[in-house]
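In this view, the complex is presented without one of its protein chains, the others remaining in place.
Should a chain be cited, it is by its letter among A, B and C, assigned in written order, with residues numbered from 1 in that chain.
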Amino acid sequence: MQSETTRVEAFSDGMFAIAITLLILEIKVPPPGPEHLAIALLRQWPSYLAFLMSFIYIGVMWINHHRMFTHIRKSNDVLLVLNLLLLLGVSVVPFPTAILAQYLGGPEQRTAAVFYNATFVVIAIFFNLLWRYAVARQLLDKSVNAAYAESITRQYAVGPIVYLLCFGLAWINVRASITLNAALAVFFALPASLVRRRQIPPNQPIT
Amino acid sequence: MQSETTRVEAFSDGMFAIAITLLILEIKVPPPGPEHLAIALLRQWPSYLAFLMSFIYIGVMWINHHRMFTHIRKSNDVLLVLNLLLLLGVSVVPFPTAILAQYLGGPEQRTAAVFYNATFVVIAIFFNLLWRYAVARQLLDKSVNAAYAESITRQYAVGPIVYLLCFGLAWINVRASITLNAALAVFFALPASLVRRRQIPPNQPIT
Amino acid sequence: MQSETTRVEAFSDGMFAIAITLLILEIKVPPPGPEHLAIALLRQWPSYLAFLMSFIYIGVMWINHHRMFTHIRKSNDVLLVLNLLLLLGVSVVPFPTAILAQYLGGPEQRTAAVFYNATFVVIAIFFNLLWRYAVARQLLDKSVNAAYAESITRQYAVGPIVYLLCFGLAWINVRASITLNAALAVFFALPASLVRRRQIPPNQPIT
Partner (left out) sequence: MQSETTRVEAFSDGMFAIAITLLILEIKVPPPGPEHLAIALLRQWPSYLAFLMSFIYIGVMWINHHRMFTHIRKSNDVLLVLNLLLLLGVSVVPFPTAILAQYLGGPEQRTAAVFYNATFVVIAIFFNLLWRYAVARQLLDKSVNAAYAESITRQYAVGPIVYLLCFGLAWINVRASITLNAALAVFFALPASLVRRRQIPPNQPIT
């Protein structure tokens, strides 16, 4: 069965928008105490870091999902299920984010960083499955040539590798792992990195 | 009165998207304690199981709602109210999910499993009411022939029966009931099961 | 300035959908205790009653908002602000609902019922302001004749009166007030009541 992808995109956008906006609920108001409020707020830096990283990661995923569906023109039930799996991953993000916020800087931070990055490894894999399925089943728009599709496939393949690197590093050195996570977020937020990605126009032959 | 179903679909999608994304808020961060974080996370397996099952159930309901409204072309006030009743059921899901997450594996798990499945029995009944009303009042698209509509009616009738089975089993054996719930979720997540459902094209005569 | 009302409707739908779905977060999972879970769940009846009433009230408001904007074709800044005031009221609903859920049946239930109904009086007034402004400024579709607009104005005028009645009753007898609230919700949920409202077609002359 082929149906328009419009309602799938609208539903996905809704879930991305909600998941990214719920992240803030995980940052708690420090209860009044002997400490100055400014100090109490500063001591919550792991919450802000976890929030910012997850916000950027989900934001970039949304931009990529948006772009992916500019190219996907047909839908089928497998695509719907693969998309729901991806959205399952996205909707889970507030939980590992809260875990990282709570445990970063403490004695259990390794487990928290491993769990946090494991989530993103899984999401990045779902992302690749969705795209590769759409390519393999020729659900793309006619205007997308094979070379362009291939170049996107290669770009998306970077995601799981990078998160796997952070995941691996977390076992050895948590600080290095989180630094790599933060660097990745900064890199994602630089539009240059996004611009660089689109050198081959989707509907021009590659010579 | 007849109006386009577009805004009804958009509103329904919004509520489905929010209900499914709120599910994660019911999974709590384990407070720091003498136990290792990894152990504490693993001990929360009932939360993950309840989350995953409810996520898949709502996801499948959304796919079916989506499909149902591909066929429904006209709306009226009764349809709006029946749809709101269905959405009432969907929006309630985070509550029985949290109950199951909290009590599964404990001495009160029977009540939790009964309550959880009762919710889905009710939702599945609302689902059938909505579809049967649309068929009876001829709110469907002209292209949908009677045999196809009938085949969908039979498919949707399975929902209440299956959840009723889980509900009944919960009184006898909670573990069996939850295993059936989980098997159902896995079955729903297999696209094959969805594909199999659409053997009669909506606008072809059945001979 | 005149602009399409499409984005206003989409934004309003989003807020209605979120407010109505957040209501469930106010129903808490009973903590494990000496009491049977079934009993503990039953003792939470004020939460369920408050949830159901607020769900139906918001649902009916959404249906009416939907209908109102089928007739409104032009927008301006005053309309945007009046609509935001209405949405402010809608977004507040989870708070008085939680108050009622917590205090109904206890010694402070009068204050809770008064506060609950005061909220809906205010929302119903905003609703009437929005509609009357649209009528007065001729923001309606050409197809809506004056008699039909007038008949809607009279219907909407019932809202503030009914909630004011519940509000007033709460000072005298809380049980009577809540019973009237519940009866109102049941009445709203009966499609007949909605059907009855539209006897004059919007674009037919009244003789």
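In this section, contacts are C-beta pairs under 8 Å (C-beta built on N, C-alpha and C of every residue); 3 or more make two chains touch, one makes a residue touch a chain.
Bear in mind the structure is a predicted one, so any value in this text is a computation, not a measurement.
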Neighbouring displayed chains - absent chain, whole complex: A, C
Candidate in contact with the missing chain, chosen from C:Y48, C:F115 or C:Y156: C:F115
Contact footprint on subunit C, counting only the chain that is left out: 1, 3, 7, 10-11, 14-15, 18-19, 22, 25, 77-78, 80-81, 84-85, 87-88, 91-92, 94-95, 98-99, 102-103, 106, 108, 111-112, 115
Absent-chain interface as seen on subunit A, which is shown: 9-10, 13-14, 16-18, 20-25, 27, 29, 32, 36-38, 41, 52, 55, 59, 62-63, 66, 70, 189-191, 194-195, 198
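Heads up, the rule we're going with is that only the chains that are shown with their structure count from here on.
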Chain contact topology (line, ring, star, complete or other): line
Rigid-body rotation angle, subunit C and subunit B, from Cα fit (steps of 5°): 90
Euclidean distance of C-alpha centroids - subunit B vs subunit C, Å: 27
Sequence positions of subunit A contacting 2 or more other chains: none
